[in-house]
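What you see is the complex with one protein chain gone and the rest in place.
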């Protein structure tokens, strides 16, 4: 299958390129970037040195292929969808444009970004663990947001079982790559290095996706942490009824038993007792751990992903694998590094 | 005033030494360490190179002075208090031994560590912002724990005004120096570097102090973050009644208007909108910021300190300044560095 | 081919396990660790969670297999070689024990560690770029040291062409994983974080290997830098005769044109002008760059590797691939991550 990556010089675009170059059923034929047009891929992604002879081309010069991945800013996908549909029969969109089904919800969190309803209806939600069957044979896929995905995978089993009472508190911690490739005052190394910057104490847009997927009332805080890659989400849940930790593990095991990329973390050692994003760099795993405060209905669920992989490019490839009927883990076998 | 630091080779001990060497009314005469006995202070604290000619001596050889600072492990202070009381008329204890007034509360969090009740009754709680008057003239002071102090300063104004409903969720993030000087598997650099290690999802011992100081029901999670110094505490509070952010700022301004070391952080710029521990390295400040989720009673309070200064040695010096009647900020004037 | 990793709980051992689990022609059957015996591999290597059901066994219980990798401390391999030879016909040793041919050289740098001469004669040097032909069919392979390997690959083309005058200055910078898994005062996170610790201003043992491989007189300084993985070696060479940068690139191109894991870095942009170890994490690449001080014979050669991969486990697998006749890159395809 011949693939095009649009917006290939960004960080999500770079991960798509990395994964697709290693995918046995995909031939990466086109990578667009207006800024890097004419330069080799390694100019933006130095890890690809010696790995490919491709150069970036301007988006306007992209020809036809079998699948187009849109790694473009929010708003651009909705605007350009007509065009890209003439270039490939399959579209995998990594922006937020086709994620939200409910116009009011979208308008609250992404004001003024309503996509064409006809196109919206064609897109299927790219969260394999929740709607794998719906993804089989899909031609238009909208991949989940990074922190949203980590929160959804942490909360969905509880929500689906009706075990959540009241508002869930979602405390997300994110590395600097989540902010994308463009430098600004906040990403300047002397300012960003070593910070615990609570940039968003409430009201983050990813709430919309979590609400849509889980039907929960959510408060979300986001703290920028010193790492480059990785998202960790700590969800504080009030259980709707008293349950033991053992009961809760059973709920998660039932939900994720056959999932190739969800790992339940249940160690006694404090060192790796809970999911650690550092370990997941480059992998498509979502690790999930639990802790119930003894004698209460207060449950802490910790989830972690690589924001560029399971939180973007890897999830997109997983969705494509499902849509085409390939083995779901194809091209996503990287185990992760330790120590790092 | 001639001062002795017991346990002077640890990180809190080192900060005490640094601060006392710069204190115009204190002469540091003795620093004990069994492990480093006979070696110059710079062997444990290389920042003191050229700053002092003192060497460590064994604890058993410490003579008399005017004030003894106990920077020893929990349990040791209660055990050695009789001895150190023969060495100085004033004791400032930085361990947990004399912090908790309620035996049941202490037993739950520090099992088997009950101090002699007579000694316990002599100690006054070393939190200037809460009990300054009580500290004037004090001869025995028990300094608050690091994360506890940051949480208490964040929550006390609300608690005192009866504005808190239900359980408060205290999410603490701590650098590696909080774990002390002794290497272990978890502090090994390849394992500790870059982590978001949720070592304690619930049940941290500092809950006891927060409960005692604020009378609140508290859930506390602790995450080890990549920095060396600094604690950030994010407290999620449900307000007992609807209030505006303006109302809430008024509560905090009333509480801390004249405090030399509490700074209210109220910026519009996302870059420094909330307290950032990195900026506080070496200082005795506690920075506090607020954010009310619009249309709700959900309040986020963020506080930050240097765990070794306002969370230990600096707070101890501030308490001594109050007890002796010196200007409260003496020896604690360092402004902090930016960038760092 | 059935493989055993001895000393599998260390960092090099962990990388061997990771690579061998992904190697299509190898079945990892035994991983030994006395300390972790009985525990699953993920107890030492949390990245392997869900990847294997193997547990560590004591070294004494290891049975037979087709190849044994010795990832043991220096000295242990020489001591245990008789034993392990009864367990497999092929030995790949990652310690220093069989690296040095010259007894005097070894004695100077590793005093008292002389291996049995019979065994020493059997071992071939595990540096594919220098002695690939010699490795074909090899049954006993001694893999190069991490910093040595980076320095050798940087200097050998010049040395082989007789282009080096006088002493070469090798300035090595190393991450914390190079010090291994055992915590000590120097690896304690608060002490190790953010350092530029010149632990070894001269006399590092890796000089011996560089001298042996390149026949050069070498001064070597080693600085511990803040990263976990990665080695960067900056070699300062005085050329034996005036040459242009273009001439020098030709020398390196000739030497490494067909090498699958040596990449020559020749960018104009300052951002990635020279080899950067961060980009190589998890990969088997050695990146090499040059800069000639204009109008002089002073050449700077910069090389970088992942110390655990090309500086250890990956190089070992590459050697095995050559020895067995498999495609040389098998199991070593990982491209590396950016950003990281």
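To keep things simple, chains are lettered A, B and C as they appear, and every chain counts its residues starting from 1.
Keep this in mind: a contact is a pair of C-beta atoms (placed from the backbone, for glycine too) under 8 Å apart; a residue touches a chain by one contact, two chains touch by 3 or more.
If you're wondering where the values come from, they're calculated on a predicted model, not measured in any experiment.
Peer 1: Could you tell me which of C:38, C:89 or C:203 touches the chain that is not displayed?
Peer 2: Answer from the full complex: C:203 touches the omitted chain.
Peer 1: Looking at the whole complex, which of A:101, A:189 or A:253 touches the chain that is not displayed?
Peer 2: From the options A:101, A:189 or A:253, the contact with the absent chain belongs to A:189.
Peer 1: For a quick check of understanding: of C:65, C:95, C:211 or C:232, which residue touches the chain that isn't displayed?
Peer 2: C:232
Peer 1: Which parts of subunit C face the unshown chain closely enough to count as touching?
Peer 2: Touching the chain left out of view, subunit C contributes residues 167, 169, 171, 173, 185-186, 190-191, 193-203, 219, 221, 223, 225-227, 230, 232, 234, 236, 270-271, 273-274, 276-278, 289, 291-294, 296, 298, 300, 302, 304, 339-340.
Peer 1: Tell me, which residues in subunit A touch the chain that this view leaves out?
Peer 2: Within subunit A, the residues that touch the unshown chain are 11, 175-177, 181-185, 187-190, 192-194, 226, 228.
Peer 1: Just checking the interface: what residues of subunit B touch the absent partner chain?
Peer 2: Subunit B touches the chain not shown through residues 11, 14, 18, 21-22, 42-43, 45-51, 177, 228-229, 263, 265, 269, 272, 276, 279, 281-282, 285, 287, 333-340.
The working rule: only the chains that are shown with their structure count from here on.
Peer 1: Name the chain whose C-alpha centroid is farthest from the C-alpha centroid of subunit B.
Peer 2: The chain farthest from subunit B, judged by C-alpha centres, is C.
Peer 1: Quick one: most central chain, C-alpha centroids?
Peer 2: A
Peer 1: Take the average of all CA coordinates in subunit A, do the same for subunit C, and state the distance between these two points in whole angstrom.
Peer 2: So the centre of subunit A lies 35 Å away from the centre of subunit C.
Peer 1: Using mean C-alpha positions as chain centres, tell me how far subunit B is from subunit C in Å, no decimals.
Peer 2: Taking the mean C-alpha position of each chain, the two centres sit 45 Å apart.
Peer 1: Specify, in ascending order, the residues of subunit C that touch 2 or more different other chains.
Peer 2: In subunit C, residues 11, 177, 228 touch at least two other chains, as defined above.
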